[in-house]
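Sharing a structure here in structure tokens format.
All protein chains but one are shown at their positions in the complex.
By letter and in written order, the chains are A, B and C; residue numbering begins at 1 in each of them.
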Amino acid sequence: MPIFKDKQYFRVKLDKEADESLWLQCKSCGELVFKRRVRENNNICPNCGEYFFLTAKERIESLIDEGSFEDVSRPIIADDPLGFQDEKAYPQRLEEAQQKTGLPSAIILASASISQMPSVIGVMEFQFIGGSMGSVMGEQICHGMEEAIRRHCAFILVSSSGGARIQEGIFALLQMVKTTAVRARLARERLPFISVMTYPTTGGVLASIASLGDIIIAEKGAMIGFAGRRVIKETIAEELPKNFQTDAFALEHGIIDRVVKREDLRSELTSVLKFFQEEKKR
Amino acid sequence: MPIFKDKQYFRVKLDKEADESLWLQCKSCGELVFKRRVRENNNICPNCGEYFFLTAKERIESLIDEGSFEDVSRPIIADDPLGFQDEKAYPQRLEEAQQKTGLPSAIILASASISQMPSVIGVMEFQFIGGSMGSVMGEQICHGMEEAIRRHCAFILVSSSGGARIQEGIFALLQMVKTTAVRARLARERLPFISVMTYPTTGGVLASIASLGDIIIAEKGAMIGFAGRRVIKETIAEELPKNFQTDAFALEHGIIDRVVKREDLRSELTSVLKFFQEEKKR
Amino acid sequence: MSDEKTLDLLEAKIQELRELNKVDGLDLSAEISKLEKKLAQMRTELYANLADWERVRIARNTKRPYALDYIGAIFPGFYELHGDRMCGDDRALLTGFAELDGRKVAIIAQQKGRDPAENKERYFGMARPQGYRKATRMMHLAERFRFPIISLIDTPGAYPGLESEEKNIGGAIAASILSMLEIEVPTIAVIIGEGGSGGAVAIGAADRVLMLENGIFSVISPEGAAAILWKSKERVKEAAASLKLTAPELLDMGVIDEVIPEPLGGAHKDIVQTASALKQGLIHHLDELSEKTIDEIMAARYERYRDVGRYSTLSD
Partner (left out) sequence: MSDEKTLDLLEAKIQELRELNKVDGLDLSAEISKLEKKLAQMRTELYANLADWERVRIARNTKRPYALDYIGAIFPGFYELHGDRMCGDDRALLTGFAELDGRKVAIIAQQKGRDPAENKERYFGMARPQGYRKATRMMHLAERFRFPIISLIDTPGAYPGLESEEKNIGGAIAASILSMLEIEVPTIAVIIGEGGSGGAVAIGAADRVLMLENGIFSVISPEGAAAILWKSKERVKEAAASLKLTAPELLDMGVIDEVIPEPLGGAHKDIVQTASALKQGLIHHLDELSEKTIDEIMAARYERYRDVGRYSTLSD
């Protein structure tokens, strides 16, 4: 069974781990860059501007007010409802993912403030089995929206997902319905839902909760698509445009509202929250 | 002023006028065909199947139960709110149109049964200034929907229109809003609105009431388009497909629900009314 | 599948004997009767405990009845409504009005093609955004007139191609799910063949979900799962078994509400019988739903989907 056996190990904390190395080499420009500098720069290469991969912890850190993080996820972990066994048993995959990421599941759910404005924010961890949506992620997203209703604040979801969690079979598929059901409730409460699509937002996550934002913001460099390139190429011998499934493609085709650079994402969210939060003057 | 000065001349009757000639020559196949035969055949050439033009009176006759026609239009006639004068003064155009068609306006509005099922039905007369929608047509359409609400029956609108009545300027344009406003009320009453598009359904009529049917049926051979070919060619040097703005084009592009042959239109409406009218068995 | 081939051969042979029996006046009745018993026995052995992969094959069998076959048998007055009012009329997803034994309903149905030409037109049953938008339009129309919705699901999945992505297939599916959840009329979904992933769930988020006995309902195709998880397309049987995508398994897991029985060998062996069983199932569930108020239905629907999923709660 998974390594997180009780609540005390379960809570996510944003403590910075000591870096084992001081420098890293940018894959894009080849430059050796100072690691702390990179981290402070939203994981963007200070030399060439390349975006390095952000973990969910790093992502949430880059968006929220320091010290405002509070894990509000439910204390749940994945089951193995199908007894799924491919090359590895599913519980083993889960344990490896937990060990690799230090997270109990593929999503962090927190209450946090952004520029002093409260919000409930969910961030997917792509390194946790491809950020795939199983029962736990579905439940946390729903719980997050309900928490936003209780706190009467905005809900923000930062997607980074390969789609549904295959190993949970039909239960994973039905999380598309589950998250949509609770999303409808959030709408009835007239609370804003801001969907942030990052690299990659695909499959069942795209075809449900991520596409249902009142406002949909894509991070520059995001990959946004329903079907994988491989599947498309196998099914249909079609020439795909150069910008296929990029942020620019999504904007051009009306799928999203805005493309925002990583370094501007926090101020973008600030603007939106401010607009929705402030009381009308009259 | 228009020739219809008081109500007694105003009511539409479906009396057949004596035909001055017995035969007509089909423009499509060249055959001399017996006029009464053509009329009994929905104005379709018995030789080649070509559709001849149907007047509003002929159209309504071809759809409703004999003897069920009752003019329920409001006793109103067009004003000349702009004092519009082009090559002719607008009142003169109106009078000519009235004399030509024997109708007070470009629409007949009747209560009538179709296969014993009650309905309120509006039919546009293309020969009355191109079936254009001015204040009178707008009012009659709205009145028809309200009459359908009072009688708790379906509303059917058979469109044949070049668009808004230019000579009534802004008032004509605003009939798009007016008819839409009352259409929304009909929807709230959960009464069906069947829009039948015939040759031609264009401009402001297409861009408002005609496109808002619960079910949209196009007569085979209908022309359905927002902008005229001439305008499009002038504005944009675009190659237009061969079936541009035909019934087939509209079906292919999801604009309408069905294409129905003229000779089947009555039975089509019968099926639809039957479906909506019959009480649920349990 | 050589066993299935044997069955087909035997069946053909019996048919030939029957013809002979008629035409030539020979009395072969005893032999025929014996062979029929043999055939029935072999069928039972073969199909009674079908492995998941065999079900997948039956669900995809090109002889299998498709949506229009059931519509023809169950909803004879089907009145099709075309078009999404936006840009197209998807022939892989049909909508319309119909009557179910006197009850007015709205139909949303995925339709595969029978031959290459029809499959070209119907994209092998893979709907594009215009299909899901047509479905969404139908849902709201049904709600206006208070017609319950019956959706017949049979798709490998939504169409994966350039056009789908250009027209926001993700958003179209999400909007379709949302509408299914929000419309205030009873809804019943039936998986009659393939219930492929998001393309199926888009019109499947219903108050009742039924499945034909040999239908499948899965988050991904066995081929896709094999390619991703086993890194080998040969491992489809294991993938199929692991996914628990058959009707009996899904019933066991509480995900669907009823399995509609098929004749041995599959629905195509006797479409009249299958359609009749489906019709009874639909009537039964529709009548049950009709006895509830719409508020009760909406509350139950919310609860059903709010609670779907399996996870463990950690101890304090």
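The definition used in the following text is that contacts are C-beta pairs under 8 Å (C-beta built on N, C-alpha and C of every residue); 3 or more make two chains touch, one makes a residue touch a chain.
Predicted model, so just to flag it, every value in this text is computed and none were measured.
For the chain excluded from display, the touched partners among the shown chains of the whole complex are A, B, C. Per the touch definition above, the residue from C:28, C:68 or C:87 contacting the chain not shown is C:87. Considering A:196, A:215, A:231 or A:265, the position touching the chain not shown turns out to be A:215 (whole complex). Contact with the omitted chain, checked across C:171, C:186 or C:309, is made by C:171. By the touch definition given at the top, chain C reaches the unshown chain through residues 85-87, 129, 133, 166-168, 171-172, 175.
Annotation for chain B: contacts to the undisplayed chain at residues 4-7, 10, 74-79, 81-82, 84-87, 134-136, 138-139, 142, 164-178, 180-185, 203-204, 206-212, 224-228, 231-232, 235-236, 238, 240-241, 244-245, 249, 253-255. The chain not shown here touches chain A at positions 187, 190, 192, 211, 214-215, 251-258, 271-272, 275-276, 278, 280-282.
Methods note: only the chains that are shown with their structure count from here on.
Judged by the touch criterion defined above, the protein chains link up one after another in an open path, with no loop closing it. Set against the C-alpha centre of chain B, every other chain centre is closer than that of A.
Relative to the whole-protein C-alpha centroid, the nearest chain centroid is that of C. In terms of C-beta pairs in contact, the better-connected of the chain pairs B-C and A-C is A-C.
Averaged C-alpha coordinates give centres for chain A and chain C that are 33 Å from one another.
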